[in-house]
Structures are given as C-alpha cells and as structure tokens.
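With one protein chain removed, the remaining protein chains of the complex are shown where they sit.
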C-alpha cells in the first residue's frame, strides 16, 4: 500500500515534469534554462498543484455524496 | 491470470472513457452533460466496441494464419 | 531484475513501433506496406536507435558528474 | 461505488478481495484520468499566472462533474451491451 | 509467434516461462497499441453514427495488416542491428 502510494506519487510527479517541460521549454539554442523558462516552470508547478487540489476536493465531495446516498438507500 | 484480465479490462475501459470524454465533452458552461454530449458519448461507446471487435477478429485471424504457417513448416 | 529489463525493453520496443507507425503509415488504400512506407520505417528505426544512444550517453555522463560531485562533497 | 457491478452472485472471500482491488484500481485510474483530462480542458498551457483564476476554477468544478458522469454513462452503456457478462463469467473477454 | 527471438540456446525451464511471459506481454502491449493506433487512423472523432461504415471497416482491416507488418519490420531491423544480442546476453541493454 505504501509502495502503491509511492508509485502513484511517481506517476504524478513524472506527469508534472513532462507537462511543464513540454509547455515551458522550447529554446534549444543554449544548454541552461532561460529566466523565462524557469519562471514558466515555477508557475506551471504551482498551478498544477492548485489544480490537483481543487479536482481532488471535488472528487472527494462526489464520493462522500455517493456514500451518503448508498447509506440512505440501505436504511430505507 | 484472472487479475491480469481485470487489469486489461480496466485499461481498456479507462481508455474508452478518456476517448469519449475528450471527443464529446467540451462545453463547461454547465455542470450536467447536455443532450448533445450524451448522444455523442452513446455513439462513441458503441462505435468503440464495434471497432474493438473488428480489430480483434482480424488480429485472431492473423495469429491463426501464423500458427498454421508454423505448423506447416514444422511438418515439412 | 532480468524481468524488469525485459519489461523496459518491451515498453521501448512498443513505443518505437507506435512512433514509426504513426509517422510513416497513412495510406490505407492497400493492405501491404508501400515502398515509401517501408523506407520511412527503416529510417525511423535507425534514427530512433541513434537518438536513444545519444540521449543515453548524455544521461550517463550526467549521472557520473553527479556521483563525482557527491563524492567530492562527502570527502571534504 | 460499484460502478462496474462486480462480484454479485455470492462471491467467495477471495473474489471479494479481488473485486475490492479491481474497484480501487478503477478508482485510481479514473482519478488520474480525471486530473489529466480536466487539466487539459480547463487550464491553458501558457502559464502566465501561478494561481487558478475564477474561470479556471469553475471550469474544473464542472469538468469533474462531467467526467464522472461520463464514466458512469460509459459503464451503463457497456453493461447494457452485455459486454461485461462475458468478462465476469471468466469467458474470453473479446481481448484475445 | 517468436518475433522477439527469445530463449534460443537451450533455455532452462525458468527461462522458458520468462520467455513465454515476455511474449504474452509483447502480444498484449502490441494488441493494445494496435487497437489504439487503428482507431486513431480510421475512425473520425465526431461520432455522428454508432455503426462502422464500409470505409471505416475496410480501413480497419488494412490498418491491422499494416500495423502487424510494421511490428514485424521494426523487429527485423532491430535484430539486424544486433541490438538484441546485447540484451539477451544479460548485458546492459544500453538503457542505463
């Protein structure tokens, strides 16, 4: 279970790196990240975390509503 | 093996949901699926199942042909 | 570990087939690969292997540099 | 939560565990897919701001709702098609 | 079916099992990839009809054939390049 969580985190982390790299890095005339690219990556990560959090909150609400409905049906 | 089948079904099911959501849902001015979106999802699932079936039939034919060829070679 | 390597190879091989199929095959007026498609697949595989090799070399260099830096820090 | 309708007719305890695992797996993949798809639908890729703005937030809320409804809808259609019966009875699920 | 040419020189039974597993895995991933790619090449994303029309059906048939030929071709080219030898002899397959 612990291992599963690590794997899920890994998948999410890998997806985040992919996402910000694809979106922010496209200048290959130099070897180092430019100031613009670094700024973009920073905003990309923060926005991704905010997005994950909001989606996660809505998903949990949905599951609680569902559990509530099932409990109501069972006790009827 | 049972578990593997479940996993494969899960992967296929997840792929189908992704596919029909990406293709059919793009109006976020309301919270509920519109009639148009629901109709599109319906056709998307049915077409996906027909596609899977046809590709699966061709794939099996191919494997049988291959097995036949190998049997012929072995008995020569 | 052996099994892991096989799986990694499988993933890479599958990715390569996908990549060359998507890039090279787009004429479905016949059942067999055309000369143009076959040539494209050939160049696609060779270029993919050269790309993998170069990226792999740079990745190893990077890891060696990192290990070197850590060793230097530890012995300071 | 049993949107796949698994393990209905008097399951053994092993089958129960497998059914729970399958549902968790379904939830996990559904959750990852939810995150990825709603990100793609609602968040532009230029990243001029680090915060979610009002429009993006509302879009995400509706997207979650629509994605979960889509999952439910797809599952219902497949059940209607009797596709899953074959699967549950251990038959070849049309995959190989 | 041994399109990866695994386990040739007198394999132990454990090696045989691993080789079979590897081939099944190869077939499974190849099959999923086949489905995904032929769907993408032959089926438009607007979903105005629920049935496959004639053109789409024929496209799928040819696509399956071309995808499997592509798999075969890629495998042959890689074998020619001797890439797989290194892999099979337990050497570092160039990955790490």
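Letters A, B, C, D and E mark the chains as written, and numbering starts fresh at 1 in each.
By our rule, a residue touches a chain if its C-beta (ideal position, glycine included) is under 8 Å from a C-beta of that chain, and two chains touch if they have at least 3 such contacts.
What you are looking at is a predicted structure, and each value in this text was computed from that prediction instead of being measured.
In the full complex, subunit C touches the hidden chain at residues 8, 11-12, 15, 19, 23-24, 40, 42-44, 46-48, 50-52, 54-56, 58-59, 62-63, 66-67, 70.
What subunit A contributes to its contact with the hidden chain is residues 2-3, 5-14, 16-18, 20-22, 24-26, 28-33, 37-38, 41-42, 45-46, 49, 52-53, 56, 60.
FYI, only the chains that are shown with their structure count from here on.
Between the contact lists of subunit A and subunit B, the overlap consists of D.
Note on interfaces B-E and C-E: more C-beta pairs are in contact across C-E.
The centroid of the Cα atoms in subunit D and the matching centroid in subunit E are 27 Å apart. For subunit C, residues touching at least two other chains: there are none. Looking at subunit E, residues 31, 42, 61, 63, 65 sit in touch with two or more other chains.
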